[in-house]
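Shown here: the complex without one of its protein chains, the others still in place.
For reference, chains read A and B in written order, and residue numbers begin at 1 within each chain.
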Amino acid sequence: MNRRTFFRISAAATGGFLIAMYFDFPTSAQEAAPKIYPPDAFVHIKPNGEVVIMVNRVEVGQGTSTALPMILAEELDADWSKVIAEIAPAADVYRDPVVGMQMLGGSISIANSYQQYRELGARTRAMLIAAAADRWHVTPEQCRTANSVAYGPAGQKASYAELAEDATRRPIPEKVRLKDPSEFRLIGKPMRRLDGRAKSNGSQQFGIDLDFPGMKIALLARPPVFFGRVRRFDDSEARKIAGVADVFEIPLAKGKGSAVAVVADRFWAAKQARDRLIIDWDLSGVEHADTIELRKRFNELARTTGRIAATRGDAKAMEGIATDNRIVAEYDFPYLAHAPMEPLNITLRYDGDRAEAWTTSQVPDTQRQAMAEVLGLPADRVTYHIGFAGGAFGRRGTLDEHLEREVAAIARRMRGVPIKLIWTREDDVQGGYYRPMVAHRVEVGVGDDGMPSSWRHVVVGQGIVLGTPFESFYAKDGIEALLIEGTADTRYAIPNFHVSVHHPAVNVPVLSWRSVGYSHNTFVVETLIEELALRANVDPIAYRLKLLDPSAKRQRAVLTLLNEKSGWRNALPPNHACGIALSEYHETASACAADVSIEDGRPRIHRVSVTVACGLAVNPMTIENQFQGGLAFGVTQLMAKGAITLKDGRVEQRNLDGYTPPYIKDAPVAVDVHIVPSAEPPTAIGECPVPLIAPAVVNALARLTGKHYRSLPLVEL
Amino acid sequence: MLTLILIALAVAQDSKRPPASEQVMLASPRSGGLGAWQKVYSVMVSPRCLNCHTATTYPQQGDDRHRHVANVIRGPQGKGVVALNCATCHQSTNANSTGVPGAHNWHLAPLSMRWQDVNDRPLSSADVCRSVLRLLDGPHLLKHHEEEPLVLWAFNPGRRPDGTMRTLPPLTHEGFVEATRQWVKAGTPCP
Partner (left out) sequence: MSVTTIHLLTHLLVNGERKTLTVDPSTPLLWVLREDLKLTGTKYGCGIGACGACTVHLDGVGTRSCLVPVSLVGDRKIVTIEGMAHDPIGRVVQNAWVDNDVVQCGYCQSGQVMSVVALLKSNRKPTDKNIEESMGGNLCRCGTYVRIREAIRSAAEKLA
């Protein structure tokens, strides 16, 4: 099986050297992946006709718990009204077929499991037909299926429910026939999500809602500076709160730092007890990160060449360009918290020789392993359930498995007691694992034709995977792709191009935040491109089309479609402006036009037209939803209080009053989404919209005010 | 800055020996009234009062008087809007365990009783004095200061979410009422 490259290496087309822009999957995991997945691990047809389909990754709102069942149900010819989705627990059979690990990330769910789920549906159908054919003494070729019913050549009829048990005993066919897309009745149709009703009437269970007899709530008092330790603590007042079961110290991730755990029978008792703890912290020996100091350090680094990540053409070409024809731009981006609506939580019961966990893990392989390690058990003795999460955006895919280790350290001391560990919102805002703080410095040399002939770019930011088990996936030679994606892999055909990177070490834990490196790189590139277009007095869509590499088909397609769909930008009301942005994320290209005015000193986003080229649209309604929602999510970067800052090691924001995400008035009022029709295999969706909105809005603001906005968040316009 | 100077003046006037520069001012009844007014004013522009006596579509909160969380707005009667009323969070007494202040009929002072400008700056002592007199006569103002639950609240503002007590106005309620009485007795002079 070949390794799959995630990024088409654009630099290869124009010659030159592009490093670290591909995933490097461990071959052994790849080879261990079964080519034929056992249907009975994925489909269960119940006697009442319900078709339960196991979804091989957590549902965090992205809609794959509808789209993946659609794919399987399509080939299965199942009655869609009887389909129920369940999130599969941690198990080898649910590993992503390409990556070789069970995971939610990289917006790969449909791209990687499309073929897999089609084959699963087709194999299950084949086995049902085999059962029917046998029963009717006909050949399988004489049978057909529709809506969970098998039909024979002479009017025979049997429901899948009747055939199911027999079918599961049949051999799994190796070869299967998949439908021609012209036969699709589900795939490609806008389908409402399966969990819509439950999530509208309060019956959907999230991890934080779980309840078990004898369950206790645990809260952690964590050090005010990352990875400080408890020197001593006084719990005498804390223990006076009725319902407190125990108070004790636990280590934090991998022995760095410690915290005090409070265990009580109710959340409020645990919280009051935690508030009454008197803890003497040892904050020596750990860096006290400070935003002002970091910004200065990062900006200084950005003025020096780092490790070279991409280069083509003539590195000295800039010297031949007059300073009048150069743009020098320095950009600052803050730490960002994910702040999913459901605060982090995890439930675990340790029974000595085994354990049972209820989670919403994005990377259950490593997270279960870590939990088992702390419990002193082999991983397969930990039953690891995965459920529906109230949002994640990357936050539930930690690389140091902190939550799993924390709850395991607590549950281990309270054998037989289900422990639900909750991170309060304050813990969440202050607890780290942020989108890294980043600085960029770009020097652009503009040719006589108004196009950039030379581009020299330095990016400074912590590595997310460096030093973790995921390093080989996303980094090479100490350069992390996750920091430079959106710049190093640009499809703009700039002939002299140089990107280098610095990865300073900072004592602030960082993590992937929805769209990862694109969240800041696309902002830098797209604001500079728009500035160049304005400077050259060329329409910003036309400018991009001219600058793009001819082979950037999807980028061209989305810009061309956007031009068609955004005629409104030529008839804007007074005091409105339009900003454009283009983005690529894992082979999906998208572009948007934003209609913006300034109201009460803030950007008012009246309308956004978005176009997306993602191959086949499995569920166009999911795609529309993800783009509408993802744009609103991306506005987080623009919010006046959209920054996590530190002073002497302490996070300055406490809760959503200090770190304030977009509310309804901050988000685009109307969003129209247009998908480029395609029959190519489906590619990414979930993260694609996020990088678009901040540059598009800022590009519009720049037209209104004449200013450059190079420091986020937008505190003042 | 203006508020600090005025509070300092009020405090100075509370002490037994007035500052030398004030000695001429305190000689006449009108100036005694002005001194009393300064005390009244110092409370009116302190955060516990100012945060609801806004000139804008929103209340403020905290000693730094930042805009109130969750996009809460004034609404037609100063009680917020449907589904986001003041009563959505504020009860009829302080909720100390959750850190939410409360009093009977929690709502914003009407715009006619704004003691700050649209840029969130406190109005001058002279402006507030004149505004007050356009609205209420002396005895009614005294009654408002003595009895209005929301005024009383300012002197018993409850705990913040972090458990600490909210900052009190520069006078006690009794001091505030007494200063008001003095000002009224002196003929409600304005600076």
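Following the convention adopted for this analysis, contacts are C-beta pairs under 8 Å (C-beta built on N, C-alpha and C of every residue); 3 or more make two chains touch, one makes a residue touch a chain.
Since we're looking at a predicted model, the values are computed, not measured.
The chain omitted from view is touched by exactly one of B:Gln77, B:Thr98 or B:Thr172, namely B:Thr98. Interface note: of A:Phe393, A:Tyr433 or A:Tyr709, the residue touching the hidden chain in the full complex is A:Phe393. Residue A:Val671 is the one among A:Leu646, A:Val671, A:Ile685 or A:Ala700 that touches the chain not shown.
In the full complex, chain A contacts the hidden chain through residues 59-63, 192-193, 195-206, 208-209, 211, 236, 239-243, 266-269, 272, 339-343, 388-393, 424-426, 621, 625-626, 628-633, 635, 655-657, 660-665, 667-671. Although one chain is not shown, part of chain B still touches it, namely residues 69-73, 75, 81-85, 87-89, 91-93, 95-100, 102, 161.
Here, only the chains that are shown with their structure count from here on.
Chain B has its Cα centroid 49 Å from the Cα centroid of chain A.
Within the complex, the chain B residues that touch chain A are 69-71, 163.
Across the complex, chain A meets chain B through its residues 275, 656-657, 660, 663, 665.
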